[in-house]
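Pasting in a structure now, in structure tokens, and then I'll have a few things to ask.
Yeah, one chain of the complex is gone here, protein chain that is, but the others are all in their spots.
Now for chain A:
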Amino acid sequence: MEEDEFIGEKTFQRYCAEFIKHSQQIGDSWEWRPSKDCSDGYMCKIHFQIKNGSVMSHLGASTHGQTCLPMEEAFELPLDDCEVIETAAASEVIKYEYHVLYSCSHQVPVLYFRASFLDGRPLTLKDIWEGVHECYKTRLLQGPWDTITQQEHPILGQPFFVLHPCKTNEFMTPVLKNSQKINKNVNYITSWLSIVGPVVGLNLPLSYAKATSQDERNVH
């Protein structure tokens, strides 16, 4: 049985910082939000998605054609969501908010997220399950309550959906062990988020994969 890989909170914050550094380089709009007493914090990203799957382009771009932008293209996000929609019906656009927090009890990162229409109506858990990528749907539906449920955000105290962290080690450990065999440093957050993100509509551009390699070259 392989020894499980855990990360401490400081390590978590360091990986998040590296992740955000690359995010800023490619305009991926992740940011760090410290908690009120600044002892801890979380990573946050907001993006908008048209319900049929196309990703919204930035303010000013026409939404008529609803051209599907490739997922890995970076785009600027307006901070005020009232400014965003001009032509697409408000009910069709969903605002996703993703938070990456550290779980002290599990010693792994956890993905919190919420989704709402622009008029403020939140998506239901059922909507969320239905929105899960086809790739993962079968597995999810075998045990949906073990996977995505609703919980109170530890820092904000608001209801968020959560991707359960209890099994994170099981799928992270083989990947990390494999990389360690060739002395390759891996950004835990990048790897983990690339795996769990697509389940809930969050796709990381490929450049994050290269960023990790470059980081380790700079370190050594």
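Here is the rule we use: contacts are C-beta pairs under 8 Å (C-beta built on N, C-alpha and C of every residue); 3 or more make two chains touch, one makes a residue touch a chain; residues count from 1.
Heads up, the rule we're going with is that contacts and distances are computed from a predicted model.
Q: Which listed name, "Globin domain-containing protein", "Phenylalanine--tRNA ligase beta subunit", "Ubiquitin-like protein ATG12" or "Small RNA 2'-O-methyltransferase", is the one UniProt assigns to the chain that has been left out?
A: So, among "Globin domain-containing protein", "Phenylalanine--tRNA ligase beta subunit", "Ubiquitin-like protein ATG12" or "Small RNA 2'-O-methyltransferase", the name matching the hidden chain's UniProt entry is "Ubiquitin-like protein ATG12".
Q: Using the definition of touch stated at the top, determine which of A:A17, A:C104 or A:L206 touches the missing chain.
A: Looking across A:A17, A:C104 or A:L206, the contact with the absent chain belongs to A:L206.
Q: Considering the complete complex, identify which of A:C16, A:M43, A:I94 or A:V186 is in touch with the unshown chain.
A: A:V186
Q: Kindly note down the residues of chain A that lie in touch with the hidden chain.
A: On the chain A side, contact with the omitted chain comes from 2, 71-72, 133-136, 138-140, 142-143, 146-148, 163-171, 173-179, 182, 184, 186-187, 190-191, 194-198, 203-204, 206, 208-210, 212-213.
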